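The complex appears here minus one protein chain, its other protein chains still in place.
Right after this comes chain A.
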Amino acid sequence: MNIQEYISSGIVESYVLGLAEDSERTAFEQMCTLHAEVRAARDAFELSLEQQALSAAVAPPVTLRQNILQQLAAETVPESNSITPVVQMRPIRRSPVPMAMRYVAAAAVVLLVASAGLNIYYFNKYRDYSQRYDQLLAQQTELAKNNNAMQTRMGNYEQTIKGLTNPYMAKITMEGKDVPNNGSPDPRSLATVLWDTRSKDVYLMVNNLPMPETGKQYQLWAIVDNQPVDAGMLDMSYGHMMVKMKNIPRAQLFAITLEQRGGSSTPKGPMYVMGKV
């Protein structure tokens, strides 16, 4: 059967008037989507039927209009519980969107969990590295400090050696036993003054002195024409190294006394060592 025969078989009218059987209806709807001629024939018959119905219209009672429109205004939108093919279709048509959204949501949750896991992992790693960094920093600071101390000591030793090997440096040995009247509290005490004969700078090197009690400090004196002249305070922390003292242009003797911390203008404490120039 070709399309024209199909169209003129009465199926169009049968379908439109609701007289077709289910199988015929399904087939006709298929034909409509496939063939524009079938659709056109259906439209034409529908239109003629509608025009006929409109021309044959019978007005219902006037009061009915008000009643019906009022009833419609009072109607509530039906829930999806009305059982009809089309209504049943709608959730199925809609379902791709929620399903897609569900996949997106699931993916989002997975990503969130993964991200949280990575956060914990990287935080731990960060904390570990941070600790290690702090340790390294402390070590580095320690090393730098040690290095500084070493350099200072090295510098001091270099200076001491320079002083000892300087041909213009006069060396005055001060001994405990040289203190008059055996007055030294510790006769084994020994210290050396190095005196630059050109610049007249005085350096002191402690060979053996008892550690002073707290609040006390050794003071170096130059005896010039029987008058003691302050030549500087002694810092024991330098040990046996050469420490620069004051500039003394002229002197006959050098001596060390133990004085109050900060020193005195004239010697008051006991003399530990003395040496002649």
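The rule is simple: a contact is a pair of C-beta atoms (placed from the backbone, for glycine too) under 8 Å apart; a residue touches a chain by one contact, two chains touch by 3 or more; residues count from 1.
In this section, contacts and distances are computed from a predicted model.
Look at the chain that isn't drawn here: its UniProt entry, checked against "Spore coat associated protein CotJA", "Sigma-70 family RNA polymerase sigma factor", "Sulfate ABC transporter substrate-binding protein" or "Ferredoxin-like protein", names it "Sigma-70 family RNA polymerase sigma factor". Contact with the chain that does not appear here is found for just one residue of A:Q4, A:N67, A:N148 or A:T197, A:N67. Screening A:A36, A:L49 or A:M154 against the full complex identifies A:L49 as the residue touching the chain left out. By the touch rule set out above, chain A reaches the unshown chain at residues 8-14, 16-19, 21, 29, 32-33, 42-43, 45-50, 52-54, 56-61, 64-65, 67-69, 71-73, 75, 77-78, 82, 84-87, 90.
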